[in-house]
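Following: one structure in structure tokens, then a few remarks.
Note that one protein chain is taken out, while the other chains of the complex remain in position.
Moving on to chain A:
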Amino acid sequence: MPPGLKRSYVDEANVRLSKKQPLLLEEVSSIKEHPLTSDGRLDSHSGSVGSENDPTDNEDGALVGETILCKTAQGHTEGGKAHKPPTGAEVRAIKAAQDLFLSSSFKLQVDALLPNIRPKDSRKPPLERFLFSLHAYLSSLPPVEPQHPLAAARALAEGSLLSNNSGKKKGSRRDGTGPPSQMVFVPYSSPAPTEDANWKVSFEKPSNIAIVGSWINNVAVKSPDGQPWVVDVAVEMPPGLFQEKDYMNYRFFHKRAFYLAVIAKHVSDPKSHLNVDVCYESKRGDTRLTTLILRHNHDNTPTDFSKLNAVIRIIPTLPTSSPIRQTRCSPTRSNFRVPLHELTGSDYENRPTPLYNAVLMLASSPLRDVLSVNTLKNDIPAYHDALSLLRVWANQRGYGGGRRTCIRGFEGAGPLWITSLELLIRGEEPRGEKNAKSLPSRTGLSSYQLFKAVLDLLSRHDFSHKPLFVKSKGGRLFAAEEYSGRFEAVLVDSSSCVNVLAGVPLASIEMLKLDARATLEVLDGTCGDPFSEVFLLDHRDLTSRFDCVLAVDLSSVARERISLHDVLENGSFSGALLTSLSIRLREALGSRVNALAILHRSSQPRPLSEGLPTDPTNIFIGLVLDQERAFRLVDQGPPATEPRSHAEEAFCELWGNKAEVRRFQDGSITESVVWHVQDSDKRAHIPVMIVQHILARHFGVGSGSVTSWQPEFDKLLRLPPTITSHYRTSGFKAALTAFQTLASTIKRLDKELPLAVANISPVAPELRYTSVFAPVSVPTDVVSTLQPCARYIQLIALNLEFEKSARWPDDLVTIQKTKMTFFERLAQVLAKNTPGLRARVATTLPTGVPPTADHAQLEITTPDGWAFALRIWHDREATLLDRILHSPPATLSSHDLENVREARRLYTQRFIAAPRHHRSVAALHHRFVAFGGTVRLVKRWLAAHWLLRLHVGEEAVEVLCAAMFVGVGPANVPSTRERGFARVVRLLRDWDWSNGVTIPLCGKSEPGPAVYSSAVPGAKGVWVLRTEADPDGRMWTVDAPNAGVESGVLNVHGMFVHPEDDYDFVVKLRPTVLPRYFQNVTADTAVWINSGNDASQNGEAPARPGFDPAEKYLDDLTRIYADTAKFFYDPLGGDRFGGIWDPSITKPLPFRVMNHFSSMPVTKEHFREKGKHRDSVVLNEDAVLSEIVRMGEGLVQR
């Protein structure tokens, strides 16, 4: 086959020619064979097939930059003459890459991406051979005499229809000795033709067969999820089959369905020797758009194109010479009649049917589209790449096919992308009214610029009010007024016939707008890797994309709520239902949401024996909330007037019994809806409650059929009610109040202290809304009523700063003693002034910390039961430590110097970094409603996976979560903690550990981001450590939440249960003695309810704020076995911990005095096989485990 053949497909002349007579490929290929300029450019992009077309030919093109770019790219991989000065052409190319793209590396990345999303030329020849044989076969099909539609359908199903016809010619076929042919039903739209139909269906061989769509123009883009390429074949039905009035009452669609069924019958017949699987497919579940899908069976014949992973889609089209006139399809026309008794008034009879008409118009568009795309592709070199980028972008966001859920209305949305690019290039048809600026035509843009311009258009255009018309040669077919109010959104293509947004709900378009805006923010932003964010990452995860996700089971929908007119207009019941649903929800949620989307599975091919597609039963509703308005308690409607206004009626109709008339503070009396909630957790549920209310009121979907995962997540952050009932007060606000009370008490008492108190600053997650559980107060008398396994009292850390004084001692150790004196003084004074207050000085000196470091704290338990831990910040310490570090005295040993360094580190962490961190994080809580909740969920999750504290610090989690909120642009900020959590998990999953993240936490408001840059590498170190300990990295791949959501059953609880298989050893602890056991994710209430025999101990046990033996135990183990094993433990009441042996010591090592692990000599076999030194030792695992158990006596469950 000549290589020019492929290109000749694209030829305009070819398509025009093929209208007149059946496609004769050989002939056509000889008529015209000139290499397309853009083709050569394309080849050089891929780099693999560039040899046949030398791109140096066309240096003089309009977009010289791009062309030469490829040349340089090629030349250098061969030559590698990097030291020579670049030639002029190269300089131009490099400059073009920098100027026309985001950056030159972005350009290179785009070039690397494009070949991966285009079909491989080497796989095409079998397909082409198959297309020839298909063409020949279809052109030879025998006609079917006009028959009554139902009779014809019955005959087809029985198999008698075609065999009779063919039998007339070739009698031998009647025997039917071959395998029984497939049962084929005619996919008549519902309502199917009736017995009294006075029109006939018939079949004649196609008047034209042409390859159309993106394949023929070579602009196809790979489908996501391994879905096949689609090669569209337009089969033109001869005009003789139709009558002028066929646009009425689905008659055209019924005839089309019959035509398709006949082809299906023939093609699926084994005697056709095509060897294909044949299915029906209806995009969007619309029976009017039913097509035929041919998939070749694997048989290694020359026509076997199954390696390409492609299917052929047969689309019956209407010839331009058909008797059905285009003017009948104006959006204002009413083209089907609903029987009167179904409706309430006679005026409904002539209700316009714009969607029906739009679908009718589609029947003649495929060939036209091929021409316009081909023209564009030839005119604008960057068009092809821009279209590819746009489609990859859309596919990654669910605006298209794929096995996962797609957004309602965007299935098969290819024309939309083509048309929006067309709009940018061709410009907009001048608007009728004056002063209205229409979009200009833009031709000289690069592919990236075009892509960005489309996103910009999508993100900014107000589709609901302003229709868009691509400039067309023949002017407008229908006036703009005819479109207004008929469609939710209007974008008419260059043929001026088709509104490509027909049937796309406005809500979905708003989602598209939001995504476009988010992408532009990423492209304009500075941080991260914009390329992979925009093109490479899959953004279809529901949980990280939407603030609220609801799974709705539609099987219980009351079918009578949808009018017959709507069903006919939308082509199916489910189509009408989803349209109505999105309109209602959009109205009800109003400004609470930035966008809402209805998602469902994309339509799947169905066997020929199924005439109608099955309606989707499970859909998802995703809400992207406006964080300021989403959680308001009152929806105000129109003002109440005496004769109820139209708006009032509509409001009441929408809300039903929820609507009530209320008087507001400003004196207005309006219709309104009030949502009653008990606590802040419930308040976050309001948008979901609204959706549930609307579903129940308008569609009869009970709450049992609607699943939302929010309550499950709430449960994770709440303590068991059997414990909380003992507490006096709880909550972040209460903790803050208690802190302020204490601070003011101390300040009031400062006359009795040696120095005035300058400042008391909180440094605890409890006081910045980021502790996993809301802080609680446990008064001393309550403690004794609690079981030992629920007696934990969290200490809330504070820093106390005295006024500056020059009279502090100048010796580091003495400074620490002075602090203790201050504490003692403060304790006495406080206890005297506040009855019931307890204060103790604690010298919590972690092992290994020198006495020069800060080590004393004052633990205060207020009469209400709040526990605080106070430390003194004295900035002289830093000076003294730095002095030693800068010029160490000669007498100082290296060990002591290490101690000083450690003391300095502690100082910086406690008194410089911690307060600053606290302020930044507290500020984030006030800026982003979901921030605190996100941090709490992530902490809980990390803790449940045994990572928090020992491996990932709480502050590190806060910084990590902040990355989801700051620097991502407003369109990407999560508004609920569930989404924030999902995004963090996603980040952890995708994170390339070798690269750190930079989080602009401080923003502009805070001075000195320098400290943070030091804190972030700290966090990074932790992650790196983690990956070293578990080289498989399996920990992070567990339970990405989305997989669960899409299958409809997300097990939230299960995500927080840790698998234990990856550990070398797991030790069980006794839950009854762990003071934090009640915080465990899987806490067993029986542990504290039924253990009555421990009651005797309760009385004697005093309150010990901050006492957690398990935590201490694990700290000790981590220190003792620092070089032996890594430990993993859930600090929130974990009743088990795991460990992994350090991989470096699991093999025999030479004996040393300081081996830092418990060893034993290798056995004889061991060193014989290894040939090791005789004095080798190995880790004595049994002894270590035995020691661990021994040191945990009383804690470890035997």
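One rule holds in what follows: contacts are C-beta pairs under 8 Å (C-beta built on N, C-alpha and C of every residue); 3 or more make two chains touch, one makes a residue touch a chain; residues count from 1.
In this section, contacts and distances are computed from a predicted model.
According to its UniProt record, the chain left out of view corresponds to "RRM domain-containing protein" among "Importin subunit alpha", "RRM domain-containing protein", "Trafficking protein particle complex subunit" or "Actin-related protein 2/3 complex subunit".
Check A:E482, A:D538 or A:D864 against the missing chain and you find that the one touching it is A:D538. In the complete complex, the residue from A:D225, A:D781 or A:D1064 that touches the missing chain is A:D225.
Only one residue in the set A:F469, A:W675 or A:F1157 touches the chain that does not appear here, and it is A:F1157.
Although one chain is not drawn, its touching partners on chain A can still be listed: residues 73, 76, 82-83, 85-86, 90-91, 94-95, 97, 103-105, 108-109, 111-113, 116-117, 222, 224-226, 392, 395-396, 402, 532, 535-536, 538, 750, 753-760, 801-810, 813-814, 816-818, 820-824, 827-828, 839-845, 847-851, 855, 859, 875, 893, 895-896, 898-899, 1007-1008, 1073, 1104, 1107, 1109, 1112-1113, 1116, 1119-1124, 1150-1161, 1163-1164, 1175, 1177, 1180, 1182-1187, 1190-1196.
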